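Only one protein chain is missing from this complex, and each of the others stays in its spot.
Chain IDs A and B follow the sequence of writing; residue 1 opens each chain.
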Amino acid sequence: MATITLSVNGRAHGPLAVREDLTMNDFLREVLGMTGTKFGCGAAQCLSCAIIVDHPDGTSATMPTCIVPATAFDGRKVRTVEGHAKDGRLTTLQQSFVAHFAFQCGYCTPGFLNEGQVLLERLERAPIPRADLERVISEALDGHLCRCSGYVKYHEAVRDVVLAEPGRYLA
Amino acid sequence: MSGPCASRSWSGTLFLAGSVAGLLAAAGIAFAADSGTLAPPEAFAAITDPAQRSVAYFNELSKVLTHPRCTNCHPATSRPRQGDGARPHQPPVFRGEDGFGTASMRCGSCHGAANFDPAGVPGHALWHLAPAEMAWEGKTQAQICAQISDPERNGRRSLADLVAHIGDDSLVGWAWAPGGNRTPAPGSQKQAKALVEAWVATGAVCPK
Partner (left out) sequence: MARLNPLGATTFEARETFPGSPAAAQAGGRIDAFAKVTGAKLYASDLRAADMEGWPADTAHALLLRTADATHLFTGLDLSALDAAARPARVVTAEDLAKGGIRVPPFYAGDLLCPAGTTPLYLGQPLALLLFQSFDAYDRARVVLRKASPARFGAETGPVKQPNYAALRFTRVAGAAPGDPDVYSPLLEGWISPGFFEAGGRPVWIPLPTAEGGEYKKGATHGEQIRADIASAGPSTLVLDRSFRTQSVDPMFLEPEGGLAWFDADAKALQLVLGVQSPLEASEALDHLLGAAAPALRPSRIESHFAYLGGGFGGRDHTPFPLYLALAAMFLPGRPVRLAQDRFQQFQGGIKRHAFEIRSQIAVDRPSGMIQAFAADHVLDGGGLANYSASVAVVSATSAIGIYDVPKVDVTTVAEHTRAVTAGSMRGYGVLQTNVALETLVDEAAEALGLDAVAFRRRNLLKAGALTMTGNPWTVSVRTPEILDKLERHAIWRDRAAARAGAAAGTLVGTGLAVCAKDYGTGADCSLGRVEVDPTGRVRIVCDVVEMGNGVGTAVAERVARFLGRRADEVSLARIDAFDALGLVTSADPYTLTQAEQDAAARNPRWVPAVSSATSASIGAHVGTQAAAEAARIVLRFGLWPAALALWNIRQDDPRRFLWERAFWQDGMLILSGLPPLAQEKVAAQAHAMGALTGAMAHAFSRWAWAQAAFPLEGFEWAADIDALAVRRGGGRFQALDRSFVAFPPANYNRIGTSFTSSCGTLVRVTIDRTTGAIRIARAYSVLECGEALVPEVVRGQAQGGFAMGVGFALLENLPPFEDGPGNGRWNLGDYLVARASDLPVHALEVEVLPPVAPNEPPKGMAEVVMIPVVPAILNAIHDATGHRVRALPVLPEDLRRVL
């Protein structure tokens, strides 16, 4: 057993004793009861399980949870799909997903939302030229599998958030 | 001895891999039938010509260098491979500027400090891809040898650096303890080191 302490969506958890073998996915879903983070393949090949890790340097990245032990998140701050909206108010990206009918069954949505959000925050720190936008979105989202949508509306939803505020995201 | 000089001096003494194998057979040296093992340098003592012996050391070492545990992360393209079948890595990940992945897909996002066997995921603190110029996938032993002997294509490593990279680097060492259902590289890292050392000591001659 190991002991972990972490912050999920701004809420502190721990210290908690967990087995070294416990995946972060099972920690979230079975221990915390937070099932917004999905289990799709258990092999980090669909990334429906990806969450956001906020690094101390102010940057953020997504990480899959299905193949990573919970212990790897000790001391970390993470965000999950449940943490985006505040007081029932959707974020701009969430609202864009909704308005574009980006998802259908919705099972991959938490992963796409987290990846899209990390991308937006990255572009905010390091804006890119307009001409690179489609390519950068494609690179960022390509790890995520969706079986329903053909991806078009997800890409459009992210792109339109950027284009709505070019001064914020584009160089 | 500086790298570039060495590379020039070796180019004069190249042997055909096939002829070396024939020599070994003639000398009564039996290759380890099991591809999972490495013959020690002593096994090649019967080859009296140091250059030919050097080639023999390298050929034996090549069992490691051409093993999927090594070639998967020394790929021909910017995308690594995975598994004993060396399929393209899923999800698609790429080398990126620093060898540690692209901005959105960093190697360390999935690959932790150590193997995580419950999920069958390999890990190491410095999990990353070899640089493009060090691509081995699909290359012959001779090509790999020429490549790792060439500082322009081996990460500016001297021969001593090569001994350390293959013999002591802990990420390279992962290849012998890959976890999951992955076949380890043949022999042990220590045995591989002995072969590199022997190869260097005999002039680091490349097969042709």
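Here is the rule we go by: a contact is a pair of C-beta atoms (placed from the backbone, for glycine too) under 8 Å apart; a residue touches a chain by one contact, two chains touch by 3 or more.
Bear in mind the structure is a predicted one, so any value in this text is a computation, not a measurement.
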Which displayed chains the unshown chain touches: A, B
Absent-chain contact - pick from A:33, A:129 or A:167: A:33
Residue touching the undisplayed chain, where the options are A:85, A:126 or A:164: A:85
Selected from A:12, A:126 or A:148 as touching the chain missing from the view: A:148
Interface with the unshown chain - residue positions in chain B: 82-83, 87, 90-92, 117-118, 181
Absent chain, residues of chain A that touch it: 13, 16, 19, 21-22, 26, 30-43, 45-46, 48, 80-82, 84-85, 88-90, 94-95, 97-101, 103-110, 113, 134, 138, 141-142, 145-155
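Note that in this section only the chains that are shown with their structure count from here on.
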Chain A-chain B separation of Cα centroids, rounded to whole Å: 37
Interfacial residue positions of chain A with respect to chain B in the complex: 21, 23, 42-47, 61-64, 66-69, 72, 115, 118-119, 122, 139-145
Touching residues (chain side chain B, partner chain A) in the complex: 90-93, 102-106, 109-110, 112-113, 116, 118-121
